[in-house]
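Missing here is one protein chain; the remaining ones are kept as they sit in the complex.
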Amino acid sequence: MTKTNPGRFFEDYAVGQRIEHAVPRTIGAGERALYHALYPARHALYSSDEFARACGLQAAPLDDLIAFHTVFGKTVPDVSLNALANLGYAEGRWLAPVWPGDTLRSISDVIGIKQNSNGKSGVVWVRTRGINQHGAEVLEYVRWVMVRKRDPGAPAPGAVIPDLAPAVSADRLIIPQGLDFSDYDFALAGEPHRWGDYAVGEAIDHVDGTTIEEAEHMLATRLWQNTAKVHFDAGAREGGRLIYGGHVISMARTLSFNGLANAQMIVGLNGGAHANPCHAGDTVRAWSEVLDRAETGAPGVGALRLRLVATKGGEAGRLKDGDGRYLPEVLLDLDYWALVPM
Amino acid sequence: MTKTNPGRFFEDYAVGQRIEHAVPRTIGAGERALYHALYPARHALYSSDEFARACGLQAAPLDDLIAFHTVFGKTVPDVSLNALANLGYAEGRWLAPVWPGDTLRSISDVIGIKQNSNGKSGVVWVRTRGINQHGAEVLEYVRWVMVRKRDPGAPAPGAVIPDLAPAVSADRLIIPQGLDFSDYDFALAGEPHRWGDYAVGEAIDHVDGTTIEEAEHMLATRLWQNTAKVHFDAGAREGGRLIYGGHVISMARTLSFNGLANAQMIVGLNGGAHANPCHAGDTVRAWSEVLDRAETGAPGVGALRLRLVATKGGEAGRLKDGDGRYLPEVLLDLDYWALVPM
Partner (left out) sequence: MTKTNPGRFFEDYAVGQRIEHAVPRTIGAGERALYHALYPARHALYSSDEFARACGLQAAPLDDLIAFHTVFGKTVPDVSLNALANLGYAEGRWLAPVWPGDTLRSISDVIGIKQNSNGKSGVVWVRTRGINQHGAEVLEYVRWVMVRKRDPGAPAPGAVIPDLAPAVSADRLIIPQGLDFSDYDFALAGEPHRWGDYAVGEAIDHVDGTTIEEAEHMLATRLWQNTAKVHFDAGAREGGRLIYGGHVISMARTLSFNGLANAQMIVGLNGGAHANPCHAGDTVRAWSEVLDRAETGAPGVGALRLRLVATKGGEAGRLKDGDGRYLPEVLLDLDYWALVPM
């Protein structure tokens, strides 16, 4: 019997299945320092314990995307080792801050399955939850991937396509306990723009760019214990190492500080597409579009729904061609909710 | 209205102006680990809590240059985003150790301004202070930069050129409270040379060299939240990414361990010039010259004034040509005070 993990194939999934992912991980100040070295992360709430306390929190939580990548990374050996494509995200919510010293594990429930017409692969939907050492959920999201079949001749299972919300409705967003932006210090945060200054439809060019290096994306991807070989083995795939899509998400989110410095915390993930592959040598840029605005019950705290687009060139604001296909320079199209001072 | 930061131009500065820089930053053991991975940092006082306690401190402080880079990094969006050149440093003093868990912010006062004769740019002098969460100053220094004018036709402001000390006088150096080198362990520190073994005029070739990689200097520069695009975007500047001058300072300082292992703490910055640009692929070497010696009031603690020169080749000890210009292989000429056991 082979002792290595061959990964799951399409036939290995069934709706209702629960997967408890290995390996739990204690994360803290070391992971934060690396995150801030790998990305131009500057959102004040995640940068300064003092700033976070002035906003009603006990200290600076770990960056929202550290939680996402850690929870996501654990699912890779069970969900995407034989994945042909990461197709989408939906219904993502950050449910509680992650503090330095917390230990996270991940659990996924298979909620949908549909064989492709070519008979060689299928789509699997999982709802993944990240759980801390107290048993509290810190994050949940749905993700669907295209997975290879082990045996193309195996019969197709009955299709179950989950009914997913097109976006998380604002009243379902969870505001971290105690968060209070009433005395928000805009000077220390880096920009004067408040919730009311952002208009639906407004586009923001984040201006800066970062040229990606092999060493950096591998450090980042390993940090989240994501071990998909296409990210590490130069010979695993035509065209060289494929950069983990989450590396592009974090690069774009942190580049968006320049124009969205006050979009402090991501609390909802409405959807997302990795439009084109990213490779070392690409220079990643980002632009955002304001999609929606909502009030929240927390003092001084508003929510903005934002489209975050990462590109490897091209003009800010341009996303798709006349046929509705992503332009070749678009890397990421992410739809999320962030908390912003009012 | 654009929401991104265009940076300040020469016209935006006036003597007497105070700039409170964003974003405060909590730094700790994670940042130290990265510093020790990015540079061959081995000075015992910053490497070992036990060694630091034996020298009268409560624990190992964060490396002197971590404090410098953190404070400096915050000033970049306000001071050097449109800078054409970083011209010099003066009157730098480390005022208190920075401990893991401290939160630093930066404030700059504009103390000088002078338009260049070409009418297209000018020089701005700022005195920057780093302040911890208790409101205590941990570092101060003067820096001057050449900044582009927004409008070459704008009238020249009256010139104010600050009167800066050619060097910090030894009696103005601040010795960390409790520091005591009476029982200094030379074997554990790595070298037997004490204060009295260094003669004014003596030159030390630090022998070792490090070939610089893009991934490393970008990790380092982001770690200090320094976001000047020339360091990250390969297309921003002819000749590729320009390496942050502070990366060269830290590389040279840590290479100088070999010969100056007992120059434990930097406490004064008398001056400095980034003589030539550094790029990935350069192999950085360093040599030092002893410029001065002074006693301090603290038990067993002497001070050495040192010139630290980083090069990308060439012979140790060679600095300028016959016309007084830096040789093309010289990257850095830094003049600082360090504390050394007597």
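A and B are the chain letters, set down in written order, and residue numbers restart from 1 in every chain.
By our rule, contacts are C-beta pairs under 8 Å (C-beta built on N, C-alpha and C of every residue); 3 or more make two chains touch, one makes a residue touch a chain.
Worth saying up front: this structure is predicted, and the values here are computed from it rather than measured.
> Determine which one of A:Val23, A:Ala136, A:Ile161 or A:Ala203 touches the chain that has been left out.
A:Val23
> Touching the absent chain in the whole complex: find that residue among A:Arg53, A:Arg129, A:Arg150 or A:Arg222.
Spelled out, the listed residue whose C-beta touches the missing chain is A:Arg222.
> Can you tell me which of B:Ser48, B:Asn116, B:Gln133 or B:Asn276 touches the chain that was removed from the display?
Going through B:Ser48, B:Asn116, B:Gln133 or B:Asn276 one by one, B:Ser48 is the residue touching the chain not shown.
> For the chain left out of this view, which of B:Glu20, B:Glu137, B:Asp180 or B:Asp208 touches it?
Of the candidates B:Glu20, B:Glu137, B:Asp180 or B:Asp208, B:Asp208 is in touch with the missing chain.
> Considering the entire assembly, which residues of subunit A contact the chain that has been omitted?
Residues touching the hidden chain, for subunit A, are 2-5, 20, 22-31, 33-34, 77, 101, 103, 105, 133, 213-216, 218-220, 222-223, 225, 227, 229, 232-236, 241.
> Going by the touch rule given at the top, which residues of subunit B touch the chain that is not shown?
With respect to the unshown chain, the touching residues of subunit B are 28-34, 36-44, 47-51, 60, 187-191, 193, 197, 204-211, 213-216, 258-261, 283.
We take it that only the chains that are shown with their structure count from here on.
> So what's the Cα centroid distance for subunit A and subunit B, whole Å?
36
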